[in-house]
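Sharing a structure, written as structure tokens. Questions coming.
Excluded from the complex is one protein chain; the other protein chains are retained at their positions.
Letters A and B mark the chains as written, and numbering starts fresh at 1 in each.
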Amino acid sequence: MSKFLQSRLGAWTGFAAAAIGLFAVAPLIMSGFRLGLFAQFICYAIVAVGIGLAWGRGGMLTLGQGVYFGMGAYLMAMHLKMADAEFRNGPGAVPDFMELAGVRELPAYWVPFASPAFTVAAILVLPTAVAVLLGLAVFKRRVKGAYFAILSQALAGAFAIFLIGQQTLGGFNGLSYFRYFFGFAINDPVNQQMLYFIAAGVLLAVVAVSLQLRRSRYGELLVAVRDSEERVRFLGYDSANIKVVAYAVAALFASVAGALFVPVVGIISPASIGIVPSIMFILGVAIGGRGTLLGPVIGALAVAWAQTTLSEQFPSAWTYAQGLLFVVVIALLPGGISSIPALARRIRVKNRPEPVEATA
Amino acid sequence: MDLIVGQLFTGLSTGSILLLAALGLSLTFGQMGVINMAHGEFIMAGCYTAYVVQQAVGDAGVSLLIALPLGFAVGGAMGLVLETLLIRHLYHRPLDTLLVTFGVGLILQQVARDVFGAPAVNVTVPEFLRGGVDLLGTTVPKTRLFIMALAVVAVAAVTLVLRLTPAGRRIRAVVGNRDLAETAGISSRTVDAGTFFIGSGLAGVAGVALTLIGSTSPTTGQSYLVDAFLVVVAGGLGRIKGAVVAAVALGTLQAVFETYSTASLAKVGVFIVIVVFLQLRPQGLFTLRTRSLA
Partner (left out) sequence: MPHRFKRRSGPTARALVASAAVVFTAAATAACGARAGEEAAAAESCLDTSGDTIKVGALNSLSGTMAISETTVRDSIYLAVEEINAAGGVLDKEIEIVAEDGASEPVVFAEKAEKLIREDCVAAVFGGWTSASRKAMLPVFEDNDSLLYYPVQYEGLEASENIFYTGATTNQQIIPALDYLAETGVESLYLVGSDYVFPRTANAIINAYAEAHGIEVLGEDYVTLGSTEFSTIVQQVNAAGADAVFNTLNGDSNVAFFREYTNVGLTPEDMPVMSVSIAEEEVGGIGIENIEGQLAAWNYYQTVESETNTAFVDAFKAEYGSERVTSDPMEAAYNSVHLWAATVEAAESFAVDDVQEAAGGIAFDGPEGTVVIDGDNNHVSKTARIGEISADGLLYTVWESEGPIEPDPFLDGYDWAADLKVTD
């Protein structure tokens, strides 16, 4: 079975099945509202794929993906606000929330976001560039492990606090009330379904990119860096560069997810990108199986779904469940649910247990 | 002049608060390379210890004196349980420990919410700590002087224990080289448990002290945690003097930034300073020279 999944045919079959599920089955069985929710979960899943790469394969526990998610989201939100303002009051108009905050002149850094092309380019380039710079700064100096985790977490905290202080970015309330997405009315159910299709398509693409990276020589190197960075260095590779690439790709995925999140959900605020939301991105990845290709996706979808469903009935119990999941899954099942079949097989065969994959 | 004295004082005061919150963390992080995200919740447990004692005793002064050692015991006991049940089994997976303890923190917060209710509770400041003292032209609240004194006492106590007692010698041996210490007949297991007890106990003490200036609510600990981590990172692994210098430096930096810009930008500024600083000294202010490659 696992041989089959690793084969060419297996990959094709898997993708075909996922595409049918996402594009044909889901819209049929879900109401418009549920489909919208699912699109939101898919955004989380896209972030999770990136974390799976950086953390699961590269060993970099990034507790600050909210930063890149937020960048993508705010960049997109700025464009949507500009487009709305332009549609209502002509070119160069000040977005509504700024008028309310008493801002009469459009701040200069907002101006380029009137252009859709510039916005899309910024969403792809800016967070990636920040990740590369930060990654070089950190990894070249061999800051790693717990130090890196804490720095990335502090970065998420600092970024959220910074945004709260920026009145021209909506401050604590964030940006909301978007009417059009590249010229299409967001409140039209047909367009909402289209947004879902886009999110689902991006998820498939992101998983494909991740698969490509994992199977390339680079993917092998990344795992080698995770398991024994010194040896990779002694072999003559620059381990920092290898890590920077994975970190930057994860940032790019998070940014794209953030950009999709904005039209799907209709709001982005610092509350969605601070320290706690950033750690929560990790939970799904850990549950699904950090080192696997699809584990993070399934884990992220499952956690988001459970949160919505359970918190409706038992708000306080959900917090306990979250805490327990962190403890139980990570302490007892570091491979996540994806490792259950392998574990079961190992117990059944009663073979000499294979060494557990080092993941720290 | 007033402004400079005021800022210096604020820096020292903020620094001593950071130090109290970070001291125990520095100890456990340095000893085991373990990041305990539930440390903030141990601080919170200290806050609630102060509250419960005050409810029982009544007199604010007496209850503070009882709560300080009791907070140490409560925090320490929680740390010991956490170490024995979970952390001990995860020593080779430090990043996983971080996530597991985050989960523990979530649970403890919710427990506090369910037991004490979500609203902040009030811990009365004892009569002898109310009001301020005039010092070089500025008014300095007595509570802050008390916290500074407590931070000095805590640092002195930890230093003395590490330097002069047999237990402290064993701790230093394990920090220096775990395997060699094992070979010399030191049970690193017992030492780890002991370190965790002391480190978490210090969090409890910090919690009791923080009720004097801040609020006591289920999320109290969280607000100090990230700053405390930064102190540990900047100070260098397992170096008490590193933690002291870093805490005071960060406190002063925060106070200066805050005076000349906004509090939000001050936080961002502090973060940037730390990243730049780690460029210069990736292992923190004071490096412990080991032969470890990691």
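We take it that a contact is a pair of C-beta atoms (placed from the backbone, for glycine too) under 8 Å apart; a residue touches a chain by one contact, two chains touch by 3 or more.
Note that the structure is a prediction, hence the values are computed from the model and not measured.
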From the touch rule at the top of the page, work out which displayed chains the omitted chain touches. A, B
Sole contact to the chain not displayed, among A:Val25, A:Ala129 or A:Ala185: A:Ala185
Residue of B:Ser63, B:Thr101, B:Ser217 or B:Gln283 touching the missing chain in the full complex: B:Ser217
Residue ranges of chain B at the interface with the undisplayed chain: 2, 6-7, 9-10, 13-14, 17, 113, 118-125, 130-132, 138-144, 212-217, 219-220, 223, 254-255, 258-259, 262-264, 267
It is residues of chain A that touch the chain not shown, namely 6-8, 11-12, 15, 19, 23, 31-33, 36-37, 40, 83, 87, 89, 99-102, 104, 161, 164-165, 167, 171-174, 176-180, 183-185, 187-194, 197-198, 201-202, 204-205, 208-209, 211-212, 215-217, 220-221, 235, 265-267, 269, 271-272, 308, 311-312, 315-316, 318-319
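Basically, only the chains that are shown with their structure count from here on.
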Quick one: report the Å distance separating chain A from chain B, using the average Cα coordinate of each chain. 32
Chain A residues within the chain B interface of the complex: 59, 61, 134, 137-138, 141-143, 145-147, 149-151, 153-155, 157-159, 161-162, 164-165, 230, 275, 279, 282, 286, 316, 319-320, 322-327, 330-331, 334, 358-360
In the complex, the residues of chain B that touch chain A are 29, 33, 35, 86, 89-90, 92-96, 98-100, 102-107, 109-110, 113-114, 226, 229-230, 232-233, 262, 264-265, 267-268, 270-271, 274-275, 278-279, 282, 293-294
